[in-house]
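Only one protein chain is missing from this complex, and each of the others stays in its spot.
A and B are the chain letters, set down in written order, and residue numbers restart from 1 in every chain.
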Amino acid sequence: MNTGIAERGWSLPEAASAPSEDYRSALRRRLFAADLAVVLCWASTAGAVALYLLSGGVSQIHSKADAVTALGIIAGLAGTNLILIMLLLAARIPWLDRAVGQDVAIGWHRRLGKPVLYLILAHAALLTLGYAATDGLDVVGETAAFLSNRDMILAYLALALLLAVVVTSLVAVRRKFPYEAWHLIHLLSYAAVLLALPHELSYGGVLAAGTVERIYWIALYLLAYGAAAWYRFAKPLLLSLRHDFRVVSVERLAPDVISIHLRGRELGRLGIAGGQYATWRFWSARNWWHSHPLSFSAMPHGDLLRITVRGAGSGTAGLAGLRRGTRVWFEGPYGLFSRHARSAPNLALVGAGIGVTPLRALLEDSRHSGGETALLVRASDESQLYLWEELHTLCEWHGGTAFADVGPRSRATSSWLSADAVRRGVSLQSVFPRILHSDLYICGPGPWAELVAQEAKALGLEDHQIHLERFDS
Amino acid sequence: MRTRAVLGGVFSSAAILIGAWSLSGAPKAVHVAAAATTTGTTTPGSGTASSGTSGSAGSGSTGGASPAPSSTASAGKASGTYTGSVVSTQYGNVQVQVTLSQGKITDVTALQLTDREGRSVQISNYAAPILRQEVLTAQSASVDTVSGATYTSEGYLTSLQAALDQAG
């Protein structure tokens, strides 16, 4: 006890301890993989265009109309290449999850949405204009000519679907669209991309039989659809059947917070890391149509597993009525909010409200590394200190400290701390004296978590030291 | 997104496209105009694109690495060492020297250390268990004041001390 307090003093040098070497090499590998993923996205898109250039596409330009057509083809090639990359980014590929995390991959996927739509729209518009000029027709006439071709009808259908997918996504981001409806429409993008395939292979002769381009594109299609089919559908199904999770009990922690205890087979083979989540589907009459991304709130113990959820969404409220024995399917575990992302010797955890659940599992899964561990939980009142007893027991086990910052938020300044803590001058640096040599795990509502991350960045933490999980419930 | 990834992506894409472009042969109409112009436009063109990216990335990393704003902010804060007062213990004195850097305490050094050898002599002053009953029977005499963990002004109202103060 005495030494613990002495170590928290400011007079000790902030020396990094020996195991940081292990963290560093793991971090280097991970960052390399992440950068490689980005480079591959760029390079493959350039490669798709380069293959067109190499096949002599540009050398056949003799007129303005040819140039417009060539630009349209390039837009189509780049757009389609990026769509397939989007499918790969959303395919839950384990290598990608380990390198950048599923949330970051989905973030990239989202950012590509609009540019891809513009490229595909430009593709349609430019080719219509280019062909019309070459054929001496007007735009309407050229469109009519296109529509006489079966492959082109499918391509127009694909374009319409793509528009629907991107537009609903933009609306869904603003939360005006029910999640399940959005998700269903979103799955249509798989159909859209497939519907576009025939015209790519047949029309215009760009991907004519026997060319390298044709081989490249078919390979890319197979890769994207194969990855999606395996990792998003087949593998989760097989894992769900193998582990055969059933609801054991539902435990109420607070009026709107429940823990669901599950029993399954061969849990060791799941390879769960504390802090990760899975997407759960409970096969009860009220819940089967809805899947829930929920963090593990404890590591597996024997054949038992626990997830904790606050019932804010319309779907999660129904989970309280789950009966013993209900079959549970899942996809996962996913996420880099775990010990796999460690890069520094000390561990600093900050959570708000129900955001403590992954931190709880992360603490349990963290090894003694010679570094310090400290946790700060933010709650507006004591009734929102979920799992507090477990959290501070785990912190104690690590020889660390658990802090609770309870009270209303500051109204004058935008701070992630309570008004009282702000007045007293509490900061990340004061609570975590070794923050610069720490991995900072933040979990809570998006805007709140951003404020914590901003303060950490202002202190000089590197991006790879900050691990953020948003809980927007 | 990391600078290395963006630069790698831009350069690899540029290399692939330029390679393909030069291998495929530029459009004949332009090619006829002047070979020199073609290379002239492509090279600076790609040069601008890449230097533009690396330039912005470079300035971005400079801004993040050099603590220009923080050094300005802390310019007015004091640095130096300060010797504290002597705290006497039974067997010697403790005095500390405090080092400050830009207003923050960076080090504390003990100038005078307690003679720790005195410890073994005095170890007989060791706190040992005592039964509650022994104390309880012994303590029941009246007291003049009460000592407990610090009470707040509000807590005082219900404290034993308040009862004593009122009685007086």
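As a working rule, contacts are C-beta pairs under 8 Å (C-beta built on N, C-alpha and C of every residue); 3 or more make two chains touch, one makes a residue touch a chain.
By definition in this document, contacts and distances are computed from a predicted model.
Per UniProt, the protein behind the absent chain is "FAD:protein FMN transferase"; the candidates were "1,2-phenylacetyl-CoA epoxidase subunit PaaB", "Cytochrome bo(3) ubiquinol oxidase subunit 4", "ABC-type polar-amino-acid transporter" or "FAD:protein FMN transferase". Taking the whole complex into account, subunit A touches the unshown chain at residues 1-2, 4-11, 388, 392, 395-396, 400-407, 418, 420-421, 423-427, 429-433.
Although one chain is not drawn, its touching partners on subunit B can still be listed: residues 77-78, 80, 82, 84-87, 89-91, 94-96, 98, 100, 103-105, 108, 110, 114, 118-119, 122-132, 134-153, 155-156, 159-168.
We adopt the following convention: only the chains that are shown with their structure count from here on.
In this assembly, the C-alpha centroid of subunit A lies 29 Å from the C-alpha centroid of subunit B. By the touch criterion stated above, subunit B contacts subunit A in their complex at residues 1-2, 4-6, 8-10, 12-14, 16-17, 19-21, 23-29, 67, 105, 107-108. Within the complex formed with subunit B, the subunit A residues making contact are 10-11, 31, 34-35, 37-39, 41-43, 45-47, 49-51, 53-59, 61-62, 67, 460, 463.
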